[in-house]
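Apart from one protein chain that is not included, each protein chain of the complex appears where it belongs.
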Amino acid sequence: MTIDLSQFKQTFLEESDEGLDVLESGLLSLDSGTADDDVIHAVFRAAHSIKGGAGTFGLMEIADFTHIMETLLDEMRDGRREILKKDINVLLTSVDVLREMLEAAADDVPPSMERTLEVKKELEEALNDNGSAQISDQAPLEESEDTQSLNGDMVESGEAFKGWSIFFKPMEHMLRTGNDTVRIIRELDELGAMELTVDLENLPDFEHFDPELSYLAWNIKLIGDIEKSQIEEIFEWVDEDCELNIETLGEEGNAVEMASSAEQPEQEVSEEQQPVPQKEGGAVATPEVELAPVSTLEPVAEKVPAATTPGVEKRKEKRKSSGEGGSIRVGTDKVDTLINMVGELVITQSMLSQMGDEFSMERLEALREGLAQLERNTRELQESVMRIRMLPISFSFQRFPRLVHDLSQKMDKKIELKLTGEQTELDKTVMEKIGDPLVHLVRNSLDHGIESPDQRIAAGKPEVGVIQLNAYHQGGYIVIEISDDGAGLPRDKLLSKAITQGLASEHEKIPDEKIYDFIFHPGFSTAEQVSDISGRGVGMDVVRRNIKELGGNVEVTTDPGKGTTFTIRLPLTLAILDGQLVKVGKEIYIIPLVSIIESIEIEADKISSIAGGNEVYQLRDEYLPLIHLDQVFRMEPRELRLQDSLMIVVEGDSGKVGIVVDDLLSQQQVVIKSLESNYKRVEGISGATILGDGTVALILDMAGLIALSNNEMDEYRPRAAS
Amino acid sequence: MNDMIEDINDKLGELDFLSDSSNEQHLTFELEGESYAIDILRVQEIKGWNKVTSIPNSPPYVEGVINLRGVIVPIVDLRKRFGMPEVLYTKTTVVIVMKVYGEVHDRTMGIIVDSVSDVCNISKDMIKPAPVMRGVISNDFVQGLTTVNDRMIIIVNIDELLNSGELALEKVS
Partner (left out) sequence: MSKRILAVDDSTSMRQMVVFTLKGAGYMVQEAADGQQALDVAKTSQFDLVLSDVNMPVMDGIQLIRELRALPNYKFTPILMLTTEAGAAKKMEGKQAGATGWIVKPFNPDQLLATVARVLR
């Protein structure tokens, strides 16, 4: 019967993923000395489980590799090996390798062995260090059966024999191991023709007879073409619990060296005059021999040529994006809440329905109440449904201990990472998309923020720098703070760079916050060399853009010499937006509230034209380009005069712009519907929503809109009022 | 007209998609006096004309989008798409909501036609290849011609039609 194990493979892979997380965080805490006793055991168990499962599901390379890790960890947990930093580093690298191998297994491709072999070597070296040299006594995993070594009964094995003579005396306690004498004898019986005599010598009289103990012994003749190993296998479990002697049967059918004098054929009770000299039950059943450190772990199991590593990168990417449209684990409490909410909704609905059946104007007030109730139920339902997609931000935060550990080593800096608010929840998709920006910001703190230990000491700071990640809810948003106690942002450098780039003039008085905000402008790295840690080309501007795309924003505050804090605000969900409805000509559009800085009644004298027929508006000390939606969207021109219109001031990448509208309508929470799914992407539009009257209103995308309008107009850069 | 719409929607609901005969059923509609037919299996429903929200920078034949039970569906004016003279939309103007299969993904879209006629059986052997036609409709969109009750009917390839030109989706590289 073949049983298909592949259905469990998926569970194993998920489980192993979690196991690797346990491994990694456990190793990190062991490294930093913050681990309690149980950690090393948990780490060992994680490796052990992965090894076991890998073997069961046929992933031999993974099993082999994990086996070495396990051996190393076993020595550590037993106290036979000191837990050293360099070993932990090797193990951490092994975790990375394992992740890759598991991904390959998930994609059903053979793993890339190049890196695996490298790291395997490192593991083996680590193992051979420190004297605890025995690569474990486990035989190569290809053998799934435990084979006892045949100890030198060379003469007797390998030849078909007429039979065997077996003396079997269970020790008193054998039954208490759950082994059943009858079963053992039955199994022997299946091997060949059996003749059996029982030895009652040790049987006590009835009063002293304890049914839980074993007193009997047997002489068994087994005739047939039987290998000794077959017999030994049957006794495998009990060899410590019995006296056992297995001898070959001579041609004559008599036992050689059989010391029993009186031997009766068939199952007769024989009376032994002499005690049968017992050979200690150890003759055949030897304990497992420690195999010499054979290179059983050499890549013999290689069935696969070293695959190219580019495949790994691709898989990593695929894995990252496979989160979209993937699956989500939901706590049953959330599901229960949902069920309750729906229940209440149903009640309200049936109440309203009944009211509808027998309605009269007198019941108008009751109707209003019913509708208010409906609104409450719907809102609560909406909130609990959204919570289903929400996961604690710890999923995102958990990559940072490792990141900080590796990078701080690489940069020779001492850095401690503090995580708070990890249980703060946010939408799964938002979390996936905020991952890279967070990494970039943390790397930035690591690289440019925290000073080297020497510098810190010289500045009177503790040698160990601190990076803190914090998350909490505020309003309908999640706030994520990344702070460090490093050197702070270099104000003067930033200012001079801004001047060079034409974003500011020498004689302006620019508030500090604006200067610090310059770091989010494209091309704005002030580091002398762009270190490869923070990466080239992935600047703060991309971080800000990504966050904006999620409907959020990011700001920075700094205290020179003391530290810097980045604050990210994100909506709790991507499906809903707080929007400002605006009327433009015949159409209604929606502007995300988070983008709106202010709304102004347009004053005619503040409008000026510049080259190319474009208009700008003077708002206090700035000139803002005006965006006319009817032009940019090529619609019917608006009828309302400009000076009677309103201007919505929004933040663009390179400064503020003003969107001209006829009127401000309501502010409301709108459900974002996809325009793309049945049509296609439209520049300047991020989605659509359905208004209360059932009609469709389009949601404006600020970045796209500004880009569109830039294409319409000549390039314009805001400059300060002279 | 509303009765007819209801009738046809009912028929659509009752269609047994597994039976062979439905493979050959087509919905016929009128445009500028000509009869056209489309595979009934692609027709999701038939609606009267309602207010539409325009889409910025869209081709003239894309009238806009509507809300179809919570889903945003674009509406294409077939007259404009085929370069026929425009007419005013009236109470009898009909929108046929269809499932459009695409290389990148499937979409739901609506087409505005003058009116719908009945559902009829057009088996494969009834369809004759269309001669190269001058002007109005590109041969890419026409699957073939047939005659039913002495009327010539042009069978339209709806996927080609609604995935072409500016309605085409970019392939993900």
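Brief remarks on what is shown
Labels for the chains are A and B, by order of writing; each one numbers its residues from 1.
We adopt the following convention: contacts are C-beta pairs under 8 Å (C-beta built on N, C-alpha and C of every residue); 3 or more make two chains touch, one makes a residue touch a chain.
Note that the structure is a prediction, hence the values are computed from the model and not measured.
Shown chains touched by the hidden chain across the complete assembly: A. For the options A:12, A:218 or A:617, the residue in contact with the chain missing from this view is A:12.
Touch with the chain that is not drawn comes from one residue among A:240, A:336, A:644 or A:663, which is A:240.
From the set A:26, A:55 or A:465, the residue in touch with the chain omitted from the display is A:55, counting the whole complex.
As for the chain not pictured, it touches chain A at residues 1, 3, 5, 7-9, 11-12, 15, 41-42, 44-45, 48-49, 51-57, 63, 136-139, 141, 144-146, 175-180, 183, 186-187, 212, 236-238, 240-241, 287-288.
What we mean here is this: only the chains that are shown with their structure count from here on.
Centroid to centroid, with C-alpha atoms defining each point, chain A and chain B lie 47 Å apart.
Those residues of chain B that touch chain A in the shared complex are 51, 53-58, 62, 64-67, 70-74, 105, 107-109, 167, 169-170.
Interface residues of chain A, counted against chain B in their complex, comprise 587, 629, 632-635, 673-675, 677-680, 682-685, 688, 690, 694-698, 708.
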